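Here it is: the structure, laid out below.
A single protein chain has been omitted; all remaining protein chains appear in their positions.
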Amino acid sequence: MSNIPTIDTNLFVPRKRRRYINRVVFTLGTLALLLLISPSVWIIGQVLVRAIPHFSFSVITTNGVGLGGGLKNDIVGTTLITAGVGVVAGTIGILTGIYLSQFATGQVAGLLRGASEVLAGIPSIVIGYVGYIALVVHFHWGFSLGAGLITLSVMVIPYIAKTTEVSLRQVPSSYTEGAEALGFKPTRILRLITIKSALPGIVTGMIVALAISVGETAPLLYTAGYSQNMPHLAFTHSPVGYLTYAVWTFYNQPTVTAQRLSYDAAMLLIFMLLALIASSRIIVSRTQRHAETKG
Amino acid sequence: MSPKKPVLLAGLISAAGLVASACGSSSSSTTTTSATTSAPATTQAPTTTAAPNYAATETPPTANVALQETGSTLLYPLFNLWAPDYSKAYPNITITTAGTGSGTGIADASNGTVDIGASDAYLSTAQTTKTPTLVNIPLAISAQEIVYNIPGVTQQLNLTGQVISSIYQGKIQYWDDSAIAALNSGVTLPHLLISPVHRSDGSGDTFIFTQYLSKQDPSGWGATVSYGTTVAFPTVSSALGANGNGGMVTTCGATKGCIAYVGVSYASAAQKAGLTIAAISNAAGKFVTPDASSIQADAQSFIAQVPTNEAISLIDGPGATAYPIINFEYAIVNTAQTDANKAQAIRSLLTWAIDPSHGNATSYLSQVNFQPLPQSVASLSLAQISKIQAG
Partner (left out) sequence: MVTRAISATESGSADNHFVPSVALGNNPIRIATAIVSTLPLLALGSILVVLFFNSLPAIKYNGFHFLTSKHWNPGNFYANPVTTNGVTHPILANYGAWPLIVGTLLSSLIAITIALPLSVGAALIVAKSLGPRLRNLLGVFFELLAGIPSVIFGLWGALTLGPLLARDVYPLLARHIPNVILLKYFRGTTGSGEGLLTSGIVLAIMIVPIIASTTRDLFLQVPKLTEDGASALGLTQWEVTRNVTFPWVSAGIIGATVLGLARALGETMAVAMISGSVLGSLPTNIYSTYTTIAATIVSQLDSALTDATGLAVDTLAEVALIIMVVTLLTNVGARILIKKVSTTSLPVGRGI
């Protein structure tokens, strides 16, 4: 880090030529940026172009029937799974983050933190496979909301834990010291001052986790199963549909209706994602004033 | 139980029996109210009368029961037609269905995660050894068509199992190959590369298709590739993999020169995608296309051989008019249930499903191009259904 850079540029090269090279490099960079932006615009545009002209609200209000029907069951399923992940992974992730930032020290902290990072790196299909073997088969949960949301939770807990930990660490010590001086009890300080100040960061982490839950497919295929009925509120033994499954199962079907449903589901997923990103921005900007996390 | 003789009889008079049982069961199922008294009589039903006695097991319990079905994506649309209508007749029974694939259907029925597994393939002896109380119960007959996409050729091509086998092995590479031309005199075939498409996911469709190739080309396909839900398809540079029946149709529709195997429930979709159905050779060497009569003809040629456990391949039957690639669509059920009401509900639903006046009626089956069970097979299915008991 402290190595002093050696400059191997030949300063005797004419200035005009060096400027020219500079322009070429930055033009290439701009091209690269455009090359990155264009496919993303293309992907989203394609989904909208294919979905909007035929979109009817019956898609939202009816359940799937074979290769047709609507996506109501999938919308409700995705919402249920995501909400479930919010509760389960949210609780575990935030508590883990609190422990890591406020209490854990030394090797224990290193081990827990490392485990969390490693867990986040496991391919989602591997977690899904284990979810199937362990929850669906071994625990006899069957394809179910429970199996799906626990599997997804395992995937996203590291994200929530990490953001929580980082946000809590960044709470200025003057806040807590001040509270201490005022005679607040330590637990009260943690609850009222520390967590409140770190809230925007924690919410951000939560929303990342929810965005992942909305968009994942592989870990759900063999855990949540699939159903075209409205999801029951049962934790086990009742498969649920979800939007990403609709994209995946309908996209290559030979009927126009099915492919439209695939694009409809894709569009709804993008809208959900945009809503999550927007809400995260709003929450962060609303709470930033109180938090003052950016130093 | 000695079902042999009545079964044969039933096969002979199947048409008449269908009508008779249809009338009988629809009236009795609506009038029968006491579930408990009819249950003991069920075990003898198939052996004492030629016409299957659907009424005996069709009455559900009066208690509320929730049933779960999962498995074959081919049966899934049919189950989705059945479930709401059955629940309408018996509002205390709710049915959850899921199309996850035959493998999960068998596995989940076997380990008790679901009540009914749906499978395109029958159980192997290894499976029944592992779980002796697991049974496979035919609910309907499905078939598979061989389709192709050759622009400019609208005539129906004749293909033998040998030729299809050679195509999938890469030994025949172009549509104007002399082996194909010899079977189709009068058709001008283009010099177009053949793209054989196979399922990339493991599936019952691959199972019955490769079984047909193994039977028609025992020394070639049978000896080198054999059959299964996933087989090691020989490496052909123009080969494609496709996910699900829908993927097969879409991929084939988009690929000039393609050949594919597709379940009959996708027949109209295949037609819309511009695919033509081939006439394929049966065991008698005749070229046939899949339709109600050729599928039933193949089924009839196996009727005498259907064992009491109903695990049988219906591939390449001997009849001259028989379409060679057909199969039973099975419900996989564990006969040893823990709950008496649930056992009765499963018996009721499955009986309702194979009853020609209800689930096996053309109004349901024609929507997926399935064929009803021959009467004798229905009797065997009923006998297996009656084994589903608690305790």
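Which chain is which? They are A and B, in the order written, and residues in each are numbered from 1.
The working rule: a contact is a pair of C-beta atoms (placed from the backbone, for glycine too) under 8 Å apart; a residue touches a chain by one contact, two chains touch by 3 or more.
Keep in mind that this is a model prediction, so the values were computed, not measured.
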Option from B:T62, B:S87, B:Q156 or B:S238 whose C-beta touches the chain left out: B:S238
Of A:L71, A:V85, A:L199 or A:I212, the residue in touch with the unshown chain: A:I212
Given A:T82, A:S227 or A:T244, the one touching the chain that is not displayed: A:T244
Interface residues of subunit B (partner: the chain not displayed): 100-104, 106-107, 119, 121, 124-127, 129-130, 200-203, 226-233, 235, 237-243, 251, 254-255
Contacts of subunit A with the absent chain, listed as residue ranges: 1, 3, 5-9, 11, 18-19, 21-22, 25-26, 28-33, 35-37, 39-40, 42-44, 46-47, 91-92, 95-96, 98-105, 109, 111-112, 115-127, 129-130, 132-134, 154, 157-159, 161-163, 165-167, 169-171, 173, 176-177, 180, 186-187, 189-190, 194, 201, 204-205, 207-208, 211-212, 214-218, 221-222, 244, 247-248, 251-252, 259, 262-263, 266, 269-270, 273-274, 276-277, 280-281, 284, 293, 295
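One rule holds for everything that comes next: only the chains that are shown with their structure count from here on.
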Residue numbers on subunit B that touch subunit A, as the complex places them: 68, 70, 76-77, 80, 96-100, 104, 107-108, 111-114, 242-244, 246-247, 249-251, 253, 266, 269-270, 272-273
Partner subunit B, residues of subunit A touching it in the complex: 65-67, 136-137, 140-143, 222, 225-229, 232, 237-239, 249-250, 252-255, 258
